[in-house]
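Step one of this worksheet: look at the structure below.
Removed from the display is one protein chain of the complex; every other protein chain stays in position.
And now, subunit A:
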Amino acid sequence: MTTLTHDPIDTASGHSHAHGPTGLMRWITTTNHKDIGTMYMIFSFIMFLSGGVMALTIRAELFQPGLQVVEPEFFNQLTTMHGLVMVFGAIMPAFVGFANWMVPLMIGASDMAFARMNNWSFWLLPPAAILLLGSFFVPGGATAAGWTLYAPLSVQMGMGMDLAIFAIHIMGISSIMGAINIVVTILNMRAPGMTMMKMPLFCWTWLITAYLLIAVMPVLAGAVTMILTDRHFGTSFFNAAGGGDPVMYQHIFWFFGHPEVYIMILPAFGIVSQIIPTFARKPLFGYASMVYATASIAILSFVVWAHHMFTTGMPAAGQLFFMYATMLIAVPTGVKVFNWVATMWRGSMTFESPMLWATGFIFVFTMGGFTGLICAIAPIDIQVQDTYYVVAHFHYVLVAGSLFALFAGAYYWLPKWTGHMPNEFLGKLHFWCSIVFFNITFFPMHFLGLAGMPRRIPDYALQFADFNALATIGAFGFGLSQLIFLVVVVKCVRGGEKAEAQSWEGAEGLEWTVPSPAPHHTFEDAPVFKG
């Protein structure tokens, strides 16, 4: 548990922690936002590796046509659990970990607004993970309804589905409490002089993300509750014979689900918006437009959900509305991409690992954005729905988007967390291996999808064999590359070049005014922000 922090606590600040619990109890009872942020990140990395092993098993099965590695039933469990684990276990908690560590440091707050509730938000995640992963071992295995848990499949699944439902409830409680904490911290705990429009963009993106979380996690809770009562208590929400409608599940789910994908990308935008100005040594281009673009994306995200359902039955007017509304999102997203590029324009750029990841993010994420635009066109989507084209699209935005931004942020703030600079060579190696293997894995999937290969099927027609073999090779390369990150972090915790308070030459903001590693308690008396 202590690996990431390297006892950054007491050396720098002189604070004694003799009064607090030590050892494991320190981590279980802590109310410190840095401890909790660290635990979030360790948890999410463990879940990232678990979800990754599932992904590699899927790819191993798909290396050749035919069934070699796993049974089809288990394959379906793997695709389902890979999605649930990565979305709820890896990506979301990692961003919450960043928020925990960085938001108080960035706004000059002594801690999160509700430090004790913050602890509970984290410690609800391991029980949820136990329920979710434990469901592999109950009769019938884990839920195999796909991560979207569509009815009627989810109504028919075995006990694993019930465990998944309760896991989602617990993660939802965790997310809502965490989001309320972040919103209140940002609204109420800013240092004197830091007005809303002077806040670091990371805080803005998290404020809006937290708003989305509070708005849609309860809707997901409602959706899975209806599944639960349909399964066990005789209700007919998703049963046409009783007057319900299975398609209604999709509407409710995606009313949660589409804001959810922005929950997973807006903090990534925030991280990249911190890093690019630092390494271009220029202020962020178009700060205000970045804020408004983020807010626009969030608002639009509530009125586009049915673009996930173009083939499941909807009046043409509905298809047109959701198609145009979806394409409208390209406008604020484009504003962001152009602002990042304009920030780099004529900057004194250097490409240390954080910048390399951030630049890579812009390139690959934008490709994912473009395929999103293509999927948004209803007549095209009818062709590519549920094919590997969609798989390629959302991995370009979730892996090359969210995950790459997480790595960028990790390399950027590791000096602040550990007091040591991350190993530059390994950081670059990690980046180049990742981006090359990422594209080897997912680029061919565009072709597979356009040619008609369906997703979530363990076998495929012979003509898809070459691209699938290539994707599998890429996936194993990508998976192994992530171990480099583990080495970097462990090395960084144990030693390395000492980091200064301002660890990167062009870095600005309150977090760079405190020593590296950040003392256990920072900004107990609020600093005065002059920005």
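Just so we're on the same page, contacts are C-beta pairs under 8 Å (C-beta built on N, C-alpha and C of every residue); 3 or more make two chains touch, one makes a residue touch a chain; residues count from 1.
Note that in this section contacts and distances are computed from a predicted model.
UniProt lists the omitted chain of the complex under the protein name "cytochrome-c oxidase" (options: "Glutamate ABC transporter permease", "Ion-translocating oxidoreductase complex subunit B", "cytochrome-c oxidase" or "Aminomethyltransferase"). Shown as candidates are A:Ala142, A:Val155, A:Val183 or A:Met309; the residue that touches the absent chain is A:Val183. Note on the undisplayed chain: of the listed residues A:Ala60, A:Met248, A:Met327 or A:Val341, the one touching it is A:Met248. Contact with the undisplayed chain is limited, among A:Arg116, A:Lys198 or A:Arg494, to A:Arg116. Residues 20-21, 25-26, 28-31, 109-111, 113-117, 119-120, 123-124, 126-127, 130-131, 134, 158-159, 162-163, 165-167, 169-170, 173, 176, 179-181, 183-184, 187-189, 192-193, 214-219, 221-223, 225-226, 229-237, 239-245, 247-248, 251-252, 255, 524-526, 528 of subunit A touch the missing chain (whole complex, contact as defined above).
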